[in-house]
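As you look at this complex, bear in mind that one protein chain is not there, while each of the others sits in place.
Here the chain labels run A and B in written order, and each chain numbers its own residues starting at 1.
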Amino acid sequence: MITLTSDFGSPYPAAMKGVIRHHTDAEMVDIAHDLPRGDPRAAAFWLRFVLPEFPPAVHCAVIDPGVGTDRDALVVRAGSHVLVAPDNGLAMPPARALAGESAEGEEGGNRAADERDVEAFVVDAGEPASETFHGRDVFAPAAARIRAALDGGPAASTPEEVSEALAAMDDLSPAPDPVDLVLPDPSVERDEDGDPVAVEGEVLAIDRFGNVVTNVPGELIRGRDWVRINEELTPVAETFGAVDPGERLVTVGSHGYVECDVNDGRGDGAFDLRPGDSVRIVADNVSL
Amino acid sequence: MITLTSDFGSPYPAAMKGVIRHHTDAEMVDIAHDLPRGDPRAAAFWLRFVLPEFPPAVHCAVIDPGVGTDRDALVVRAGSHVLVAPDNGLAMPPARALAGESAEGEEGGNRAADERDVEAFVVDAGEPASETFHGRDVFAPAAARIRAALDGGPAASTPEEVSEALAAMDDLSPAPDPVDLVLPDPSVERDEDGDPVAVEGEVLAIDRFGNVVTNVPGELIRGRDWVRINEELTPVAETFGAVDPGERLVTVGSHGYVECDVNDGRGDGAFDLRPGDSVRIVADNVSL
Partner (left out) sequence: MITLTSDFGSPYPAAMKGVIRHHTDAEMVDIAHDLPRGDPRAAAFWLRFVLPEFPPAVHCAVIDPGVGTDRDALVVRAGSHVLVAPDNGLAMPPARALAGESAEGEEGGNRAADERDVEAFVVDAGEPASETFHGRDVFAPAAARIRAALDGGPAASTPEEVSEALAAMDDLSPAPDPVDLVLPDPSVERDEDGDPVAVEGEVLAIDRFGNVVTNVPGELIRGRDWVRINEELTPVAETFGAVDPGERLVTVGSHGYVECDVNDGRGDGAFDLRPGDSVRIVADNVSL
């Protein structure tokens, strides 16, 4: 299987699929092609969320604000999974999640084990046919040739077999210093009893509805009625319909993180939050 | 084949696909993932329109405003088709359409035959991994395991074989009282000669362009030039371009029902109509 992720909209991903079909008849599955444009961090967040659901596969992810510059094209092995992406860090958070899963047989394996099972290669792409569409000219063909080099694909291969197959490919060489990207963890302030009283988090992504996805785990607000978001008192709700149209709410998204939303409206505007902004969440009148 | 329908946008459906691939390599086909959020009735309308085009398959449909509550997860067999959906009624209108088709070999078979060939089961989902993403944690795995339990899939199975396979599954038990949902029929007023003079219908769905889809069959307006929509005189047109940009029109959508639209604009705003609102259509100066 080859999964495809981009910020291209349509019809560009179809061109990538056409190219892939010249190399392999492996199944192609779209992850998303409407990710925030040019935002490797948002892509890293979503891929870390989605890819661990898949059996081992080749994942081609092109969110590439550096297209046309001399940034490298990267192949990252994580267990038996293979990510193909520009060298801007987006592959690293999902790679660590995938390697942890391989090493431990479950999500959230320990970091040391993860890192031993992640290795990165640079793709020698020669002279791409275009300066602007490396999804078609560099990343899709690389993903397709890697898939074609693995009999039965990643799902039928051990991490060692995948590693050897990649090492044997002429156009791959070890990446000396791939760009890393670490999705920030929130910091939790606790009272003298050790109970949490406030969380200092960060906006990871804005989705297409304007919902503001933070890095604050949902369990920190579940069961509460009100919290202050950057000082503004906001109801905690399980569904949008719990507040009137146009009203703000805080909820836990399907990804498990705290979201700042507006019923029938856009949370990014109402809360004035953009990716990378910090979000301070304090429980109102009760310790958080 | 497993079809997938939701109001999730992206990339959530991809997580469902990853989960499915742990159980079966059956083909996956997307119906839509941009259906109106939290609106089981709109989903029922669209699935009743689309699913009868398919050979027998497993259809996983997650429009689920009750996620996190104690609503059941349902499996509904309709002929050789299987629907997997939350117990909010959305599966019932398409199930009746699919069963009618199986029984009669054509759409719109008689209702009695339909109902004999629809049976519902409750899924024992145990403790789902999340409170918010049952598409991934409950519905996708149930659909995948049902597909895997049927050699060759629903398309190669008789209704009896599908029924027996479902009855034999450990985590399914007969649903004593599944929620039903009936899409309303319009009422037609006729003159003394029996000719229709007015139709009292209802808004079934608003599509993403703001077009207002009613439950009034298109043949009731075809061939007319003008009708009154809730008293407002409106031209009947076959194409949007027949009126100027910004102007209102009434047309017959690809689904065969009357739509209230605006060329280059939104019909829901111009006609002030929402799902569930009633729509009275009266021919102007001619009997309808």
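Quick notes
FYI, a residue touches a chain if its C-beta (ideal position, glycine included) is under 8 Å from a C-beta of that chain, and two chains touch if they have at least 3 such contacts.
Everything quoted here is computed from the prediction, not taken from an experiment.
Of the listed positions B:I2, B:I31 or B:I229, the one in contact with the omitted chain in the full complex is B:I31. With the whole complex as reference, residues 8-12, 14-19, 21-22, 25, 28, 37-38, 65, 68, 130-133, 135-136 of chain A touch the missing chain. If you put the missing chain back, the residues of chain B touching it would be 1, 3, 5, 27, 29-35, 46, 49-55, 207-209, 218, 238-241, 252-256.
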